[in-house]
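One protein chain is absent from this view; the other protein chains keep their places.
Per-chain residue numbering starts at 1, and chain names A and B are given in the order in which the chains are listed.
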Amino acid sequence: MLRAEGLRHSFGAVRALDEISFTVQPGQTLAIFGPNGAGKTTLLKVLAGLIQPQRGRAEVAGGRRAIGWIGHQPQLYAPLTVRENLRFWASLYGVSVPGELLSRLGLEEHADRPVRALSRGLVQRVAIARALLHDPTVLLLDEPFTGLDRVAAEALSRLLAQHGAAGRATVLVTHNVEEGTGLATHVAFMRAGRFVHFAPRAGRGPQQVGEEYRNAIA
Amino acid sequence: MRMLRAGRWITVVGLVLLAGVYVRALAYTPVEQSQGLAQKIFYLHVPAAIWAELAMVFVGLASVFYLFTKDPRLDRFAAASAEVGTVFCAIVLTTGPIWGKPIWGTWWTWDARLTFTLFLFLLYVGYLLLRGAVTDPAARARFAAVLGICGMCEVPFIHLSVYMFPTLHPMPIVLKPGAPSLPWSMLSTWLFSLGVFTLLYVGFVVQRYALSYLREQLEAVGEVGHA
Partner (left out) sequence: MPLPDLLRHSWSVAAKDLLVEFRSRTAILSVAVFVVLVLVVFNFGRDPTAVSNVDLAPSILWVTFTFAAILALNRAFQLELENQALDGLLLAPIDRSSIYLGKLVANLVFVATIELIGVPLLALFFNVRVLPYLGPLAALIALATVGFVAVGTLFSAMTVRTRFAELLLPVLLLPFMIPPLSWAVLATGRLLAGRPLSEIVGWLNMLAVYDIVFVALALLLFPATVNE
């Protein structure tokens, strides 16, 4: 569903990606952990096609239309209302905004408020709705839990679990091992542009993964 | 580094020959009748103007190929060519008024060719400022290439717009249809000077190219040292 082959990329003299290869099959969720500056966001951008890697190839089945992206930034227009934002992005994908999306994320009563009037947590929920409105088959998530309140974090976890159960693929990058492990079927550790660990999670809990992560990164 | 040294040598040879051009122009070339000694500046002014414009064309061509190949050498060459073009524009813009004062009786006039060179100069300055304002090397190269291509395409339009103004400028003497109406001694001095300016362009560009290559290497070492 998603394949990376020998990805290499550097910014000036800084090597952000160094020989990264992996595949993600339908139904799998790959969680990539790494400290800041390890190249996680660059990797995600290469997978999304936002950055052309200097070497190697990244392929997503179904192309750009198949990708849903949730990043640090909500990618919303602050002066527009929630509904107007979603309608705009839906129009680019040639779909209409699915009716139950707003209710699933608890956004119905906020639909006609401008995004700039919403709290950080609500904005992030709108960003999630934005990423899911075209029913993507591959989700790319960059620190998606940052800034989410408890309710929204649980809603997102539930959505991601459904997404995986429906035979779709997810790649999630974060520096927080506690957040991502529960959802992952596969785990990778990234340091200085390289995968230093890549294996199925195989029932490991957050604590065990966290310990291995600290050992691998240190 | 070999390339830097080569560039220095070419430039030194060019400068020595430039002195030669002036010895020849002052001592062995007849004084033009209507303009007198002021005409001697023509041996500096016109070759510099020709190379100032050609340099922009080279910036544009290198930019086109850069966008296709993403080869950093083309970007380095475009930057070097733009810097040299800026210097040549500055030469034209200073020698022009020096000649204009005795001949036209004024330092500056919105004459077509002078105005054209001024806009060319502004194009170069914008290009160099844009390069200075972007920190990421890949983005800098892409942005500069976009501006370089636009700049090259802009040149004919500036020509079109400035030539609608009335001009006091001497009409082309060398590059006009038919045989040049210039005594052979003057023409040969001028051709000699054009050759020297070509040499100077090459020498400067090679040096700038080598310097920016060295700086990139140093930056790379510095960054790796910090990480």
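Here is the rule we use: a contact is a pair of C-beta atoms (placed from the backbone, for glycine too) under 8 Å apart; a residue touches a chain by one contact, two chains touch by 3 or more.
Everything numeric here is computed off the predicted structure, so don't read it as measured data.
Novice: From the list A:Gln52, A:Ser96, A:Asn176 or A:Gln207, pick the residue that touches the absent chain.
Specialist: A:Gln52
Novice: From the list B:Met1, B:Val16, B:Val31 or B:Leu122, which touches the chain that is not on show?
Specialist: Residue touching the absent chain, from the options given: B:Leu122.
Novice: Which residue from A:Arg65, A:Arg120, A:Arg158 or A:Arg214 sits in contact with the chain not drawn here?
Specialist: The single option touching the absent chain is A:Arg65.
Novice: Of the residues in subunit A, which ones touch the absent chain?
Specialist: Listed in rising order, the touching residues are 45, 48-52, 63-65, 67, 69, 71-80, 84, 88-89, 91-93, 114, 130.
Novice: In the whole complex, what residues of subunit B lie against the chain that is missing from view?
Specialist: 67, 119, 122-123, 125-126, 129-130, 133-134, 138-139, 142-143, 145-147, 149-151, 153-154, 157-158, 160-162, 164
Criterion: only the chains that are shown with their structure count from here on.
Novice: Considering the complex alone, what residue numbers of subunit B touch subunit A?
Specialist: Per the stated touch rule, the residues are 136-138, 219-224, 227.
Novice: Which stretch or stretches of subunit A touch subunit B in the complex?
Specialist: Contacts found on subunit A: 11-14, 192.
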